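Only a single protein chain was left out; the remaining protein chains are all shown in position.
Letters A and B mark the chains as written, and numbering starts fresh at 1 in each.
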Amino acid sequence: MYKVTINGLDVEVEQGATVFEAAEKAGIYIPTLCYHPDLPTFGGCRVCMVEADGKIVTACRAPVTDGMVVKTDTEEVRKVRLTNVELILASHHKDCQSCSRNNTCKLQEVSAFVGINQDRMRQIRRSVEPVKPDDSNPFFHRDFTRCILCGICIRTCQEINGVAAIDFAFRGFHTKVSVLGDKPLKDSQCESCGECLVRCPTGALYLAEPAVAEREVESVCTYCGVGCGIKLGVRGDRVIKVEGNRDNQVNRGDLCVKGRFGFGFINHPDRLTKPLIKKDGIFVKTSWDEALDFIVDKMSDIKARHGADSLGGISSARCTNEENYLFQKLFRAMGTNNVDHCARL
Amino acid sequence: MTNSIDDIADEAKAFFIIGSNTTETHPVIGYRIRRAIKNGTKLIVADPRRIKIAESADVFLQLKPGTNAALLQGMAKVILDEKLYNEVFIKNRTEGFEEYAKKIGAIDLNEMADITGVPAEKIAEAARIYAGSEPAAILYTMGITQHTSGTDNVLALAGLATLTGNLGKRGGGVNPLRGQNNVQGACDVGALPNVFPGYQPVSSPEANKKFSEAYGAEIPDQPGMPMTKMFKAALEGKIKGIYVMGENPVVSEPDICKIKDAMEKLELVIVQDLFFTETADYADVVLPAASFAEKDGTFVNTERRIQRGRKAINPPGEAKSDFKILSELGQKLGLKGFNFSSPAEALQEIGELNPKWKGVTYERLEEGGICWPCPEENHPGTPILYGEKFLTGSGKAQFKAVEYKPPAEVPDAEYPLILTTGRSLYHYHTGTMTRRSDGLSDLYDVEKALISLEDAKNLGLSENDRVILSSRRGEVEAEVKPVSDLKEGTVFMTFHFAETCANQLTNSELDPVANIPELKVCTVKMEKV
Partner (left out) sequence: MIQKFDTIEKEALEALEKEQNNDIPQIYVGCATCGNATGAQSVVQTIKNKLKKEDFKAEIKEVGCIGMCFAEVLVDVIKPGQPRVSYHGVTPEIAEEIVESYVINDDHRPDLALGYFGEGGPEDVERIDAGDVFKNQQRVILKNCGVIDPENINEYIARGGYRGLAEALEMKQEDIIGVLKDSGLRGRGGAGFPAGRKWESCLKPQADQKYVICNADEGDPGAFMDRSVLEGDPHSVIEGMIIAGYTIGSSKGYFYVRAEYPLAIKRLRRAIAQAKEKNLLGENILGTGFNFELEIFQGAGAFVCGESTALVMSIEGNRGWPKPLPRPRTTEEGLWGKPTLLNNVKTFSVVPQILSKGAEWFRGIGTEGSPGTAVFALTGKINRSGLIEVPMGIELDKIIHEIGGGILDDRKFKAVQTGGPSGGCLPEDKLHLSVDFDTLLEAGSMMGSGGMVVIDETTCMVDVARYFLDFTFEESCGQCVPCRQGTQQMLEVLNDICEGRGREGDIEHLLELGDAIIKGSICGLGQTAPNPVLSTIQYFQDEYEAHIKDHTCPALVCKNLIVYHIDEEKCTACGRCRKACPVEAISGEKKVPHKIDQELCTKCGICFQECPERFSAVERLTGKENLAAAARGRLTDV
């Protein structure tokens, strides 16, 4: 273990820990924009600069040494950080209210921390070039004027799901996040998993239909057998978004395109809302009582006439354990083992 | 799965993926595999298609559809010949090695190469990687099982894992990735014709007695019919009424024409679903069910982890959860034990009847999922099976050499192409849910038959040309897309699209043990429209 002093506080950390991790352990906030705990460090935003043993370093990358003395709030550190954030804001979209990440934006958080002030900003030349967003993907879009080029989306695409559909393109001030050949995202290798969207620190990546939930309900994804933990975002009687549950042991927050975006069927107008019964070849709406009574009569009649084994039940690999249990119980209690489900398909 | 996703992803030194398009069908496991490969884990992929994950493979074996057993026995042969097996494991934990080694030893690797279309050297290379990496995990899905030889294929895989001692240890195992979110659970709780909850055979006198008493009924001690046979029985008039809950057989079953005939013949068809499905057309009564977001309950994932689903919103209109519908129906039918106050109570009853689930309760699931077997309240669950003994009489793994058997249909002059079916990243099963989720259809909205570049050239087809694909059972009109991922003679389609229904063509021949249809191989011909 290494002993590190940060702003006069002593903290012990593992060898190989970074200054940022040491500060985190000591409960000291260091602003960052391009750092993400899931990803390898990038070191491009230069906002986490601190003084370590008299030298200015990036806290996210600099490893601690034993006995290191770190100062996170010297005048020099404050100045460098402030200028960096001012520079980012200089080419950043001005309107926070219309941004999907208003109030949850990392750039807002960091701006508040470094203390952006109007007088200083007046000296800054602001240049936000109007660029058309990439809205080719049906689920999420990219607003280049809100992108801070932290590379988190790129690293996510490389490291989290291994698709590597996006990368930096062009150089210097003209740098942007792009797919091969600077085509629309839809025409790339992108698998639309939305992991980049989740990690974007600003509103550069945003949901095609912005959705802020009233409440969240933990559940399990309804699609494949991986069983990813999800959080259903609810507004009124609608599920308006799905997020990965980072606390779930199975997926730790990761989701695929279906799990994250394929929830539209839940509130779809095609949903059946009343029992239907076929009368003279035409389906008509009916009451639950009538429908269930019809079933009871018919099933009892068939059983009476042909025996229980003339009935068959097809259960569902998409229903719950309890429902499947009840379903098999119902058929077995009727006296037949003719019960199965779509396990083989 | 014998193992958990975590231990495989984090600790395997090699993956052997066969018959699984993992990055599309189990994307989140796909992420983990790609990450592991980045960190140096080796990868063997065997598939008739050059699927995406094949790009990352150290060895890619593009075998002919339906030749899995030949490939696997070939690998076993190399492992035996080159003495790459795990002697200690074989000595301590297995039975029947001598006979197995004798049978496999007699195989000619070059013959296996001919059958599979994979060069012998590649088969050997794959065997060396698999046997030379400790531990190594096998991952498979329907590409292995949906064959008339499905059971043999699985046995052959188990043979490889047994030879190399890759059972009962972290990072190893034989791991079927389950396709649907609760296919494991549906099996676990007895939605199968031959077993009660917890895989207790209906034919076991003890089990039969236990359940007959619990359910207050006389349950037959002979297995019932699997779904695949029910429709045949319906055609023969032996089945008169079918209750379909949350399933769409007129799209998902093989040989759809026959299924439709059977449905028409039935006296009673009950369909219970979220939507008016293609199957609902044949129903006498359709019951509106609740989606997963509208009900409480538990699900079991592919690694046997029981997890809690929670109700987020109310069902629309008068729709009810399947649980509620079944409870009410059971009571109306005058059956005993259908008066549940909540799914939690039903889970308790499952635990009472299934010892492997005894320790699982809703309270515990609040803390996170539990992998069964979990026999007691304070048992942590069992992420890895067969750590100490196997479920055989002796507790030892039994070697069983299988023989390669060709698929039920092989190409001939009339039907010269092999159709193999599968799934897409953007859709799920018969598309009832995904095709009603905006966006997914924007990314994948038309089903195209994928054909090899060679076949495209031979048949004079180019992208978007319309063709009629026909088999001995039916025909489908579709657009084609020539791709380099397929070898000559192979056609690929998904079964997500009812209007381009690949299952019009597929073969309903069954594996004799598992009763699984041979959806992965049927022969077809193709004609330009």
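In this section, a residue touches a chain if its C-beta (ideal position, glycine included) is under 8 Å from a C-beta of that chain, and two chains touch if they have at least 3 such contacts.
In this text, all values refer to a predicted model and were calculated from it rather than measured experimentally.
In terms of the touch definition stated at the top, the absent chain reaches A within the entire complex. Between the chain not shown and the residues A:172, A:236 or A:269, the one that touches is A:172. Checked against the full complex, the candidates A:13, A:28 or A:45 give a single residue touching the omitted chain, namely A:45. Considering A:61, A:285 or A:306, the position touching the chain not shown turns out to be A:61 (whole complex). Here one chain is not drawn; of A:149, A:163 or A:213, the residue touching it is A:149.
Touching residues on chain A toward the chain that is not drawn are 42-47, 49, 56-58, 61-63, 76, 79-80, 83-84, 87-88, 90-91, 123-125, 127, 148-149, 167-168, 170-175.
Definition applied: only the chains that are shown with their structure count from here on.
Once the centre of each chain is set as its mean CA position, chain A and chain B turn out to be 29 Å apart.
The part of chain A that touches chain B in the complex is made up of residues 138-139, 159-163, 186, 191-193, 208, 217-229, 232, 234, 237-239, 247-251, 254-259, 261-268, 270-278, 283, 288, 291-296, 298-300, 302, 305-306, 308-345.
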